[in-house]
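One protein chain is absent from this view; the other protein chains keep their places.
Letters A, B and C mark the chains as written, and numbering starts fresh at 1 in each.
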Amino acid sequence: MSDQRIKAGVLGASGYTGADLVRLAACHPNLEINLLTANAHAGERMGQVFPHLAGLELPELIKAEEADWSNLDVVFCGLPHGTTQDIIASLPEHIRVVDMSADFRLRDTETYATWYGQEHRAPELQKQAVYGLSEHYRDAISEARLVACPGCYPTAALLLLLPLLSEQLIGSENLIIDAKSGVSGAGRGAKQGTLFCETGEGLSPYAVASHRHAPEIEQELSVAANTDVLINFTPHLIPMSRGEFLTVYATLAPGTTASDVRAALEQRYRDEPFVRVAAEGVLPATQHVRGSNFCLLGVFEDRLPGRVILMSTLDNLVKGSSGQAMQNMNLMFGLPETTGLMQQALFP
Amino acid sequence: MSDQRIKAGVLGASGYTGADLVRLAACHPNLEINLLTANAHAGERMGQVFPHLAGLELPELIKAEEADWSNLDVVFCGLPHGTTQDIIASLPEHIRVVDMSADFRLRDTETYATWYGQEHRAPELQKQAVYGLSEHYRDAISEARLVACPGCYPTAALLLLLPLLSEQLIGSENLIIDAKSGVSGAGRGAKQGTLFCETGEGLSPYAVASHRHAPEIEQELSVAANTDVLINFTPHLIPMSRGEFLTVYATLAPGTTASDVRAALEQRYRDEPFVRVAAEGVLPATQHVRGSNFCLLGVFEDRLPGRVILMSTLDNLVKGSSGQAMQNMNLMFGLPETTGLMQQALFP
Amino acid sequence: MSDQRIKAGVLGASGYTGADLVRLAACHPNLEINLLTANAHAGERMGQVFPHLAGLELPELIKAEEADWSNLDVVFCGLPHGTTQDIIASLPEHIRVVDMSADFRLRDTETYATWYGQEHRAPELQKQAVYGLSEHYRDAISEARLVACPGCYPTAALLLLLPLLSEQLIGSENLIIDAKSGVSGAGRGAKQGTLFCETGEGLSPYAVASHRHAPEIEQELSVAANTDVLINFTPHLIPMSRGEFLTVYATLAPGTTASDVRAALEQRYRDEPFVRVAAEGVLPATQHVRGSNFCLLGVFEDRLPGRVILMSTLDNLVKGSSGQAMQNMNLMFGLPETTGLMQQALFP
Partner (left out) sequence: MSDQRIKAGVLGASGYTGADLVRLAACHPNLEINLLTANAHAGERMGQVFPHLAGLELPELIKAEEADWSNLDVVFCGLPHGTTQDIIASLPEHIRVVDMSADFRLRDTETYATWYGQEHRAPELQKQAVYGLSEHYRDAISEARLVACPGCYPTAALLLLLPLLSEQLIGSENLIIDAKSGVSGAGRGAKQGTLFCETGEGLSPYAVASHRHAPEIEQELSVAANTDVLINFTPHLIPMSRGEFLTVYATLAPGTTASDVRAALEQRYRDEPFVRVAAEGVLPATQHVRGSNFCLLGVFEDRLPGRVILMSTLDNLVKGSSGQAMQNMNLMFGLPETTGLMQQALFP
């Protein structure tokens, strides 16, 4: 095992993704958390904000402007969308950045402005950013200074669909992504809509035809399909904390079968440690990946001729955020990609 | 208020639908439960099997073969699929029957044999059965001796889609129904798959492309569309007890808009007490109908041109089963259709 | 059935108790909701604030200061603690008041000041207030202009303990009340602590030895025991929306057995429609009363000699708030006490 020491900071440590990164870091043999920022909680201990982490030795939470950056190798950025660009732009050059926010995911800053309601404030930095879908941009990530980790839904969608579009096994038109998510995706801010009483024992759609992950998914699908791809993306809120499940309805390319699709995915991910294709007839479920960095795919025949049902599930806070961020950091620092990430799913 | 007394029996009272019928009956001013059968619990009180009903005065549970049918006007049948045909065939003619099982829903007994794995044992009775979708077969239900109440998913799907297909506002090809259901749909039998630990904090698809409600939905859609309709029907299990939610992805007829679709549904259900179209921009949710006999519909523009996103939600045990059964009984006995059914949704 | 029409207003209709009162009122044959106030939502329809009530015909939400009180017989008050005294003091004399807040529950205004952190602002009105525990203050409630409905925990505790203390079957010292509550007791305000992700899949104590319902319980127990009673009251938050469960650990009076205790409770509540003692060996559960106005009691032998285990469960929003308020209104207006309240528990 490498004895390399990587000194890391976490910006925005008071959110769920920040906390989950700290949780994972506690089992990473090469990673040292030396800085935690959380402006609204400056002066507190992490264990006060997140009692489940009270047993860890961690630096006190401070404001970002009080940080000493000189001694850091990498920062993980878990700040809200829109606030990230300035702070990342201000970081010293020697620091490599793994951004878990949405601020550098869209290559086209006009698309960013359209969907996020504000001009991009660091367009030059955007050009350097590498889209951090580990399994598909591995080499570029290794070299990158700034990695923009994909959103949770895009991670699930792209791991499933990129190989199929680039091999032209499915059509790029009328792709329908029915998405289901646990509540943690909405963050830890107090909102009526994510109270236990509002979301428990019930299910509701949200952001229908207007979710910001749609253009991100379309950006990458368009690259793979070599044509502009427009998707239906309809998310639903499910009474669980973690987990995300996509059911995708697609057309098969002429002459292609569901078995061909399955075979292609198995072939593509055969050597990937974190992506698995469920065995034929086995139904993926969020329970199978909860708390882990795994993504599980499924392929099923449709009764409608010429169509296929596809599935993808992951833990939105791990493979959909902090876990993938750590996976990218491993790549950036030349560590085995699985370091610190082999915790199995917590079931039940 | 009518002072008519209707003497009713419930066959299969130890299941969730049987119990929910008894719950509703407690607030129905004209309905008297005089017979409860539950073979495995014969000799017990309903309050032992379902402690939440222990405060009601109810007859003791007995075996079906010990029943005295002479004094009954109607029976509600909540027996498992396949066991229902014989017992209904053996009932005296004077008894009217509201069947909540699947045994008389499919008009074509060959389709029944294919999907239920056994020959139909009462094909003559099948011919008399009226499909009990109250809002669409009201007149026939009023006259019927045997009403076959629709399944929970079919109720939600058909209330949404029948008007749109019969008015040719949406295409009948490639209809995709992504369904989400609470766990009570699986019944009260002890199964590993519906344990709290297996289904809590998680989501899983089931019966993909093989659910028995698909042919039932297709049967009725084909009537409305006046052509054979084949659907994609993909159900998912959600960690909640009650509630069902369908997200339907459809093509718009040429020249039709989402607004046209909404207007058509509003027009169709304007005078219906139990079907509502959510106001524009309002997202339906299972929480809005939990415990009630209401069905709530929604219509949303798709970003994909020429397509529309449709939604339908209800409580699978009420409008999807016992409530609709009681609504049909009201029709059959000339009572106001809403009698005993105006309990509002329980939220939170 | 009486054809009396009672014209009612609901103050603070945007909270869970306000909404639950409206839900129950929809099935009350004599009650008309003519006024709904909710300052932060003035100008909205109830169906926008609570979509599950969108099907009801209801007045628009207005600010309290815009209310026309002239045409009302009764107001239900579901305002936050502390804001209630002024508004109730300002109501015209002809209006009878059913207060669901805590503002008039404590007879001693100094105790109020101690526990609620502010002076009582309507001490004269306090003297007129009748404590609205229906089963124990029925006659006074019938005559009262202002009824202060008990808190949810006190309702559960007092229905269980008042008869036992007044008959001296249990000791009044070292009473230990281990309380468990669903999340709706915390209200609909957005708070981090009641988010789904914070409370789901977990259990936490709160307000240990400092909950405001303790002095209220003590006030009434002291009356029954004819001596000052001090209790241990330790509440815990449970991942469910509705329901409250008390496990009470008490000493038996010399010579008294658990059977004596059970017999006394059965005797006391024999003719009460809303209080039941679970049959011997039957374990009460919140599921048995969810959504209903029932309170269920239980008595169990302790392995420790001279001690007994007692239980009490109810739905905090119904018998613990809105249902009991309606029960009191029925008493105040001479209606049968059960009017509009016989909805059975919703299970599952």
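Definition applied: contacts are C-beta pairs under 8 Å (C-beta built on N, C-alpha and C of every residue); 3 or more make two chains touch, one makes a residue touch a chain.
This is a predicted model, so every value here is computed, not measured.
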{"item": "Options C:Ile95, C:Ile238 or C:Ala253, residue touching the unrepresented chain", "value": "C:Ile238"}
{"item": "Residue in contact with the excluded chain [from A:Ala19, A:Leu195, A:Val208 or A:Leu304]", "value": "A:Ala19"}
{"item": "Of A:Asn30, A:Gln219 or A:Ser241, the residue in touch with the unshown chain", "value": "A:Ser241"}
{"item": "Those residues of subunit A which, in the complete complex, touch the missing chain", "value": "1, 16, 19, 23, 26-27, 47, 50-56, 184, 200-201, 241-242, 276, 278-279, 282, 285, 287-292, 294, 342-348"}
{"item": "Residue ranges of subunit C at the interface with the undisplayed chain", "value": "174, 176, 178, 180, 182, 197-198, 200-206, 208-209, 214, 230-234, 236, 238-243, 245, 247, 249, 283-287, 290, 298, 300-304, 307, 309, 311, 348"}
{"item": "Sites on subunit B contacted by the missing partner chain, in the whole complex", "value": "16, 183-184, 188-192, 194-201, 239-241"}
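Methods note: only the chains that are shown with their structure count from here on.
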{"item": "Rigid-body rotation angle, subunit B and subunit A, from Cα fit (steps of 5°)", "value": "180"}
{"item": "Subunit B-subunit C separation of Cα centroids, rounded to whole Å", "value": "35"}
{"item": "CA centroid of subunit A to CA centroid of subunit C, Å", "value": "45"}
{"item": "Sites on subunit B at which at least two other chains make contact", "value": "200-201, 241-242, 285, 287, 290, 348"}
